[in-house]
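Only a single protein chain was left out; the remaining protein chains are all shown in position.
On to chain A.
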Amino acid sequence: MSLTATPQMVEKAKKRKTSQGWETVRALPWLLPTLILIVAVVLYPAGLMIYTSFFKYNNYGIRRSPDPIGLDNYIGQAGALTFPGVPIGRIILNTVVWVVVVVLVTVLLSLLLAQFLNKPFRGRKLLRLFIILPWACSVVMTATVFRYGLQQNEGLFNRLLVDTGILEVARAWTKDPTAAFWVAVFVAIYVSLPFTTYTILAGLQAVPTDVLEASHVDGASAPQRYWHIVLPLLRPAIAVAALINIINVFNSLPILRILQETPGYHTGHITTTLMYQYQTALGPGVSSALSVLNFLFCLVIIAIYLIIVQPTKEVA
């Protein structure tokens, strides 16, 4: 024992001597590849985008002004927030509804699914694999099959809804901005379920059965056990799942882009899809301005989430 302790002590003594700066330098070779990648592919384009948002461009991406134009791309005559014909208030409301509804319903359904899939029964493994489908299939394809099935005349989902008497006549779901928005909400929940369910399943593995059994002996009912024991223990898992979902859902482009068949600045946009609409119609200047706002907006939503839910209370 003493033999192994000696070199350790020597190393510790060495460490104390070396200056703190030296320790950082020693860490660099290990961290440098990550730093380079983050700076070059995340921070640099972010900076480039902020820079772009202060110049005037046409929709071919050619810069039209040598000097910065202040906040014109944000709130000028043809700015991201003030472009005529864009229902910006509605679109911001849509964005909030989009994130809150999708993430909330996803987490609630996943809690239910995970609880079920955590029961021991034959075929559980196969069933767990089955719910991965929407994760394994690209979001683009899942959204596309919904668009195909919900066509007014050629859509099989529409025919099924009419044949079973749920609908009286087939609807053109994807041609109406509001209807398409809610279809997109459904699809977004649908594709977010696998990851969320798996994360919560992982959390459930960490719930010790002896604690549950003890509380059962003490007379706690199943709902009480779930509310007072299981749910608090699941908190970190739910927190991670919710946070990652907020970021993913906020940045989700393909679902709404594929399911909204109405062209132009309609009332079914969220800020992310509007950004891409601006990119083709108004060029990178205005589009960058909205991207910058979009990112700030995302930060605000995450901050609100962190303040209200305090997901790290137990972990920290």
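Methods note: a residue touches a chain if its C-beta (ideal position, glycine included) is under 8 Å from a C-beta of that chain, and two chains touch if they have at least 3 such contacts; residues count from 1.
Following the convention adopted for this analysis, contacts and distances are computed from a predicted model.
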Open item on the list: Can you work out the missing subunit's protein name as recorded in UniProt? Choose among "Carbohydrate ABC transporter permease", "ABC-2 type transport system ATP-binding protein", "Cytochrome c oxidase subunit 4" or "protein-glutamate O-methyltransferase".
Closed with: "Carbohydrate ABC transporter permease"
Open item on the list: If I consider the whole complex, including the chain that's not displayed, which of A:76, A:177 or A:203 touches that chain?
Closed with: A:203
Task: Contact residue for the chain not shown (choose from A:69, A:92, A:131 or A:167) - done: A:131
- [ ] May I ask you to list the residues on chain A that touch the chain which is not drawn?
- [x] 4, 7-8, 20-21, 23-24, 26-27, 29-31, 33-35, 37-38, 40-42, 44-49, 52, 113, 116, 119-121, 123, 125, 127-142, 144-146, 148-149, 153-157, 159, 190, 193, 198-199, 201-203, 205-206, 209, 212-213, 216-217, 236-237, 239-241, 244, 247-248, 251-254, 258, 272, 275-276, 279, 284, 287-288, 291, 294-295, 298-299, 302, 315
